[in-house]
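In what follows, a structure is listed as structure tokens, so that the remarks can point back to it.
With one protein chain withheld, the remaining protein chains of the complex are depicted in position.
Every chain is named by a letter (A and B) in the order it is written, and numbering of its residues begins at 1.
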Amino acid sequence: MFADYSLAELGSIFVMQGFAGLILFSVFVLMALGLAIIFGQMGVINMAHGEFMILGAYVTYFTSQFFLNYVPGLFGAYFFVAMVLAFFAAGALGMAVEWLMIRRLYKRPLDTLLATWGLSLILQQVYRSVFGPREVGVELPNWMMGSISLTDSIEVQINGLFVMGLTIAITVAVALLMYKSAWGKQVRAVVQNRVMAGAVGINTEKIDRYTFGLGCGIAGVAGSAFTMIGSTGPTSGQLYIVDTFLVVVFGGAQSLLGTIASAFTISQAQSTMEFFLSGSMAKVLTLLGVVIILMLRPQGLFVIKVRR
Amino acid sequence: MSKSSGRTFFLRPQDMIGIAILAFILLVVLPLALDNFRLQFVGKYLTYAFVALGLVLCWGYAGILSLGQGVFFGLGGYCMAMFLKLEASSVENTKIQTTPGIPDFMDWNQITALPWFWEPFKSFAFSTVAVVLVPAFFALILGFALFKRRVGGVYFAIITQALAAIMTILIIGQQGYTGGINGITDLRTLHGWDIRTDSAKTILYFVCVGLLLACILLAFYVKSSKLGRILVAMRDKEDRVRFSGYDVASFKIFVFCLAAALSGIGGAMFALQVGFMSPSFVGIVPSIEMVIYTAVGGRLSILGAIYGTLLVNWAKTSFSESFPELWLFGLGGLFIAVVLIFPNGIAGLWQSYIAPRLGPLFGGAARRTTPPAATPPAAPSSGTAAPAAAE
């Protein structure tokens, strides 16, 4: 199959497919970051994670409409406002959900899975009823359009580059928050020993609520970024949920680095194979590969050996 | 001597009454009360009840939540549909095709010879056996790979869900071999007997009920055997069972395979009664919906699972007819309510509120291996009511 291409062309193909893979990687990382916090730190399976992401996407869409109609002069900057709004909208909804539902289910992880699936169905129907069944897309500001030519045959899109930069920034921010801030220390303390953390004066219920809210807020930001490269519909979130869970589990649920490495592996494998096989077979082979590796190494790629 | 040592037969009196009532409803009441059209709906719902039944054993008793039961339902259904499709694709029926004698969708996809894995499905005997064995074998491989390596709980659920996704993409992607997104349609006859007529559908309804009742008896037998108690023990304290000399994985594999085989039978009955099989019964969404049938009926109740399936599907059909928008709210709400408010489902409500008033024969038409004498009846959402939270 390589015979029809020259060496230079093949190189360009790999770079371009690699770039496409990097965009997929960014989406995976952004979605998986929130999940990794919620699943890794709290052990909660949030099947409605995709719907939190879509909420962020809708918020971004409406912010862009608002800027377009009322402050067109500032349209170039709407995205940054939208991102903040998306974070708080999804985060607030997440905290409400934690208070109403999740906190009663911490000891029953499988039941959380079912309940959050129910939540995702309800949210999908809400989006459909409120925003309509059709997919919506945002208008990109001028500076995000077009592409940069690296060589004669290699071009990369600016919006893709932007999403990647954003992914790196958010990942760094999350890592700092979890591993350097006092708040992150409290979260990890609660994870390791809830009773003891409570005894030294940490309000564990509040930590739970804010952790869940943070995970959902990051999903909202992911949705915001998602609008830069695709359109949004009521069920768009569900398309990614299985992949994202595999990313998190494959990476070893409690490791941020593992999540990133596994998102990278899975996205690169899929986009590289997509060039040679049909899209559906590439996806089948990627998912199957992940499942088989998980069978051989159930604890995920990165895991700390602990004394029981 | 103690009460628990007195039992010899695997059905308790209240189980026998419960099964008799269900049989009476399915075999007498519904056929008399409903017209043919509605009865065929019930027949379709009952094919899902096979899956729900398997989930009671696998999820309710053993604590293994599989989110991929649709895969097994689909495997059973496709096995049957492949046989029926081949019979419907005789050379004379398909003489307008480029290649007569192969299923129409293959011809549309420029396939000129029957693929090798379709060949054995020319035999009815092979297909019938495959309906049970293909899903069970698939579950065996999966079970071996996962349970031997102690993958369980949410990890198992996520992996089975991923498999449901893979299966759907695969079936849709390989449309020349599988019929793609439309599935295998236009099934006509079984050994020359037209399965599309009303009389044939009525007969198939009774066959389906008969098989379901047989599977219910099988489930009761497993539940009441020592194996049933080991499953409950494993759900509670897996390590204690292991250090009592049991190979825990082999018990999990067994119950997972059993659930898969039951789902396969359901799928085959679906293909026969409804006349087609498609990937829309295989994927993530149908698989998790089948879990809710079990949850609504009561995850620990064999008979409850049947009523739960009928009830949810009846609600789905009536809502979808009149208020399609409301249905997703209803279904979503059901998922949440069944977890937060009544974790033991209809069976739990029955046992807490209705059974105590009906006297001892109905006393425990389900669930508890031995009903606790001293539990207050009105505490469905207390700690004891959620034993399925396996970790």
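One rule holds in what follows: contacts are C-beta pairs under 8 Å (C-beta built on N, C-alpha and C of every residue); 3 or more make two chains touch, one makes a residue touch a chain.
Everything that follows uses one rule, which is that contacts and distances are computed from a predicted model.
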item	value
Complex member absent from the view - protein name from UniProt, among "Urea ABC transporter ATP-binding protein UrtD", "Putative transmembrane anti-sigma factor", "Cytochrome c oxidase subunit III" or "DNA 3'-5' helicase"	"Urea ABC transporter ATP-binding protein UrtD"
Touching the absent chain when the full complex is considered, from B:206, B:243, B:323 or B:353	B:243
Residue of B:75, B:106, B:230 or B:334 touching the missing chain in the full complex	B:230
Touching the absent chain when the full complex is considered, from B:254, B:270, B:293 or B:327	B:254
Interface residues of chain B (partner: the chain not displayed)	1-5, 7, 222, 225-227, 229-230, 232-233, 235-237, 239-248, 250-251, 254, 369-370, 372, 374, 384, 387
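Please note the rule applied: only the chains that are shown with their structure count from here on.
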item	value
Centre distance in Å when chain A and chain B are each reduced to the mean of their C-alpha atoms	33
Of all residues in chain A, those that touch chain B in their complex	43, 45, 101, 104-105, 107-115, 117-122, 124-125, 128-129, 242, 245-246, 249, 278, 280-281, 283-284, 287-288, 290-291, 294-296, 298
Contacting residues of chain B [partner chain A, same complex]	63, 65, 145-146, 149-151, 153-155, 157-159, 161-163, 165-166, 169-170, 172-173, 284, 288, 291-292, 295, 325, 328-329, 331-336, 338-340, 343, 386, 388-391
